[in-house]
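Have a look at this one.
Excluded from the complex is one protein chain; the other protein chains are retained at their positions.
The chains carry the letters A, B and C, assigned in the order they are written, with residues numbered from 1 in each.
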């Protein structure tokens, strides 16, 4: 009897089929394509969702699965490169999240795209299908190279979808920027992948059988050997000889290189600049990018290969600091934005910062948890924003809104649910996960790794800003009086908009309950379901990708030690308090009938914030102020010097030819003279040489 | 006799097309070009060789030998055959020629029969280049390729076609001459009495020198190596010997550019692989750092030059310089992934650069301009072309599951496994090319394809002719097929590359063995 | 079975010349261009065929010494007899159209045949006496032929310059011969070889050898005795230019090869008198460089070809330059390669000049620009011309590719890689100027009033035959190479 695992490959392939249908039928027989490709897409993602759920169910019974699907390259006298699937709790969870969000986004698109009369729908749904396919394939990847490949394809899809409205000036530019900036990150990632392959001869995340190794495990052995236990695996030792690094150093380099890709895709400082621009894409695409696919890919990757990162304290610290800093940094920028989606964009950057902080601080569960909750509430918020945008006739400026609460209650309440989750207000999902991230950073920071405290501090501060900008957004959009005619009589939205909102609204409110660590600690109840889910079975090969093993690595290799003396209540209360303080401030300032901008009070900081700390400027300057002039200089050099030499050689030859032929001046006595002179010269020369005289 | 038949059929087709009236020349040439395509695919299906052509242990497919010329003690024999390295290149040549002929239907409106005939002549000699196993036979074909290309650029090219044609002609001829002297000096020093590449390889492997002109064997090898390297580097082209390329590309008519970038450049790296790296691995190893510097500079500098260009063709031309740098990097790595990746990249880049040039050509056919600033938002008017252009550009950027990625990633793995000093650093630096390539292609696409439509041209922007579209779509599909299933070629490539690696264990990377 | 005398080719040519005179005596006042050209072509082609037959029959495997050593028949002489005979055939066939309007046709043809006789005798000359006599027999008709167009200032000027430089050169050569006689007391090449060993008068001998070399340099249009060549080739009737630059040059090399390898063994004379291979190294470098560089910037096609002919003389000189004492195999290789190059050159260069003859016949003009777009009017002839040009440049459209590269290879093998490198630079430059012709005829647009009068049968036949021969020599190069190497081996087997 066929089990769920037999259909693993179908999870990504279903959306791929939808992509092909939308592409081919859309090109050759567009009339045959129902709803411009939406229906195949919805069916495919629904199928993926069902299969994913089935997989998750199967996984929950403790049976995991890994399988090589397709050998891309059969290495002769060297290692293979292959595509394989790895279904374990982490990937199963992610599959469900991705397919669910993708499914809802497809449904929502019916309202957002079809009903709004957009053209090019087959292209749109083809893009969505490919996007979903790439992300799902990325999630189930059982090796780093395959992960990289689909990671890149995700980037391609984001390019295609962000630039969907290619006839306008903005979207193509944003799409280019998104791809280029993430490509910059992927550059480091690819070096990392290649480095991993070269170092370990494999890029598998998991060693499944005898003789088939995984790179985190090999790294572990090498580091153990460096500490005096066991022997370095032969090929790793050989490679380390070649590069001449200590294993710790070299692995840290590899880890950081891969992190480059993560920073790019997950929009961490300093490669976060593409993400706000990416709002040029259709809103459902933003939801997909931010919640479940592209941006999530980076963080997911770190979680996926946590067995490697857990060995490297330096890299972990960097991850934590980057994450904490990004969380704070992005949150401050979100405070002054005027457009709905912009606020959400910066909140995304900030929230992924939390996840990175969690991963860096040893909070594998916490980060994964936050990844999940964030997926739901951020998808919700974007779809809610999309709903508002439909209503507002595609005007996104919050200052033109106001008072939408009454006109679109479903949107309002679901949006509120998402906002509460985002701000981290108990008991909404975001509270539990964000609190856990901060808690982990705190206990390890105050334990053996004080550097994490810096991350904690930044993360904590960001909580305040998060509360503030979230509710500023809510109040400006939904509360007060309608500030424009559009807001007075907004466009209605259909079921296809409301249905996804409701589903996600419920999830945003409740999904946090699956891992209420503070409650568990206080009550001693065994209710940390996610932790159990990710713990990994003992005594099987899969244990190496379970939380227990990671924890063990963190302690042994990264030297993480928790300060258990801190309670759970105080930290939770502090962060909740800060969130409420932020929300309260927003309420004070903006929950009034006629809100005004209070940014003047910020003084000089305002300009800095409006300009996003000049991050775009310096990156544009790097591209256009440094690279481009450099390229032009190279071009001038090439045309002038290098080609000049080539042309010079030819000119000199021809000039010499023109001179040489002047010897032949037409006067025959000169010829005779030259002939005689030459003969005499030859005679003299050879006479001297031959000793005639 | 299959190879001879293939070359002969192509040659006869060329003559037939030359005598045909202009009106039917294009269609006739395309129909006739399908014969070599079919032939090469049939060969590919029947291919049963193993190992490397230049090692005596290997077996060759479709090998034939015949006496040709005897010069004193030296025998110059007709000797052809294919191994895993040449087979993919043969297929590449036939397929690309056929599609290039198709892509010529629109732009070539004068002296058609001559044009198509020259294309087929070029194919015939390209087939010879990739199958010849005797130096002189190879050299005949190698030089003959220049002739059709000279005419293709000179007659049907752009405004500065005469300059570009003569520059291409003389520059590459200089290179061949230098290479010839280097190789011949090497052969005469050896204790062999033929120019058969197999015999020369084996004599060099055994260091059986008869004379060294008083230079010492090592010096002689180094001198010969670099004479040949220079000769091939011009063809590749490697910075700083590349300046003929942009001129040739920009002036050449699109189908000629397709052939130039798609196949002719590969001759250079193919020859490097066969001569420099198979015959003199020791020298390649000793000077690996120097060669790697050439490779890396080509990649980065070429990409930077592409970044500064405004002409789409010039962009693609310089990016070819950049991409071919990867191939050299793969060669110098000298391990299975490096050498195999280099070979694979030749095919991959052949298809992709051919595709890029065709796309540019399709746009040019319609708009009669290629300047980035003149066009904007033409995706609106030519959706299919734009879609293929996007696909091609991403293929060029090395998008996974397209052929370019496979080639590049193999090369990068090889480069990382290489054991010459700083190999990893060189590889990492060269890899930055993938960012720059994304930069210039994305900029160009954004300006030309997207945004509000405008066209600074007197011509109406209308969708491309169906045969043009057909050619580029086929190429895109081929690129994707090769990207998803590189084993189609990579299996036989590895098979041919492995003996090289085995023959020179010093350069082999630390990692061997199966799945680890 | 009749035994033919070994000197049959020479005899055939000589008889043909006499027959031509006879015909003219019998019917002095009738126009008989076709008859005369037919007789000439029959004679020359018979001579060439005999040479081939002898070679195939193995006559060339031995040295048939004639007239007490004054003449010798071996593979070398037969090889060059074939070159001269075939070039002369092409030339007379082409002349049928070229000179049909002129007077004194019998004299024209018979002078051509007499010159050809002299050239074949040069290849057989085995004594400095016969060398000198044969050389003059080749030269004197040539002077007259160059100046054949008596009312054409160019032709006359060319004849004058050719004659004056020729007279000077032959005087130098005669003096050189006298000096050699002074030191050795003999003029037979074999005896000289015996006498030069250990001669006390090294200086005088050296002087003599260099002056003798000057005579050959004149015949082969090598620097510094080349001054006549550009003007003579440019001013002469184009078929005569073809004849001189192909056959006469080949004969000059034939005699030089024989004299220097037979009479002056390097190991003997290098120490005492002069290292003549070094002399030829210098001459080769200077000749090829001057020829090619001066050709690069010419305005008229014919003069370009004239300079290119000097350049090719430089290449062939490498065959003498790269000879070393003791290295028999390498010597045979490089000398054989020189000979193959002369043979292929005979066809491609003759063809090129005959194409110019065709252009002169059509009256399209002399400069490159005048040739613009000729391919649109005369595609077949232009294909042939393209083959000649690219083959001369060393591209594999004709045998010139193989012969040139074999020559380079031979030079490299002899250890003169640097000399080959110099030649390579020159060869690359030559591609530039040869392709100017190709560019003009194929790439440039014709002027509107470009019309050609007719397709002259003789010229076309000759041009196409030369073209076919050039192409065929690319594929069927083996017999040429084998014969040439064999001839060189026979020469060295003394």
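Quick notes on this one:
Note that a residue touches a chain if its C-beta (ideal position, glycine included) is under 8 Å from a C-beta of that chain, and two chains touch if they have at least 3 such contacts.
One rule holds for everything that comes next: contacts and distances are computed from a predicted model.
UniProt lists the omitted chain of the complex under the protein name "NADH-quinone oxidoreductase subunit NuoK" (options: "Nickel import system ATP-binding protein NikD", "NuoM family protein", "NADH-quinone oxidoreductase subunit NuoK" or "Amino acid/amide ABC transporter membrane protein 2, HAAT family").
Counted over the whole complex, the shown chains touched by the missing one are A, C. Between the chain not shown and the residues C:54, C:143 or C:416, the one that touches is C:143. Remark: the omitted chain is touched by one listed residue; of C:179, C:223, C:259 or C:344 this is C:179.
Seen from chain A, the chain kept out of the figure touches residues 661-662, 664-669, 672-673, 676.
Within chain C, the residues in touch with the undisplayed chain are 128-129, 132-133, 136, 140, 143-144, 147, 150-154, 156-161, 163-164, 167-168, 170-172, 174-175, 177-179, 181-182, 185-187, 204, 230-231, 234-235, 303.
Everything below uses one rule, namely that only the chains that are shown with their structure count from here on.
Two chain pairs are in question, A-B and B-C; the one with more C-beta pairs in contact is A-B.
In whole angstrom, the spacing between the mean C-alpha positions of chain A and chain C is 77.
Inter-chain centre distance (chain A to chain B, centres taken as mean C-alpha positions): 36 Å.
Inter-chain centre distance (chain B to chain C, centres taken as mean C-alpha positions): 42 Å. Residue positions of chain A touching 2 or more other chains, listed in rising order: 650.
Touching of two or more other chains is recorded for residues 429, 432 of chain C. Contact residues on chain A toward chain C in their complex (touch as defined above): 650, 653-654, 656-658, 660-661, 663-664, 666, 668, 671-672, 674-675, 678-679, 682-683, 686-687, 689-693.
Chain C meets chain B in the complex at residues 329, 332-333, 336-337, 390, 393-397, 401-402, 405-406, 408-409, 412-413, 415, 417, 420-421, 424-425, 427-429, 431-432, 435, 438-439, 442-443, 474, 477-478, 481-482, 485, 489.
Residues 167, 170-171, 239-240, 242-244, 301, 304-305, 307-309, 335-337, 377, 379-380, 384, 390, 394, 397, 399-401, 405-406, 409-410, 412-413, 415-417, 419, 423-424, 427-428, 431-432, 434-435, 438-439, 442-443, 445-446, 449-453, 484-487, 490-491, 494-495, 498, 501-502, 509-516 of chain B touch chain A in their complex.
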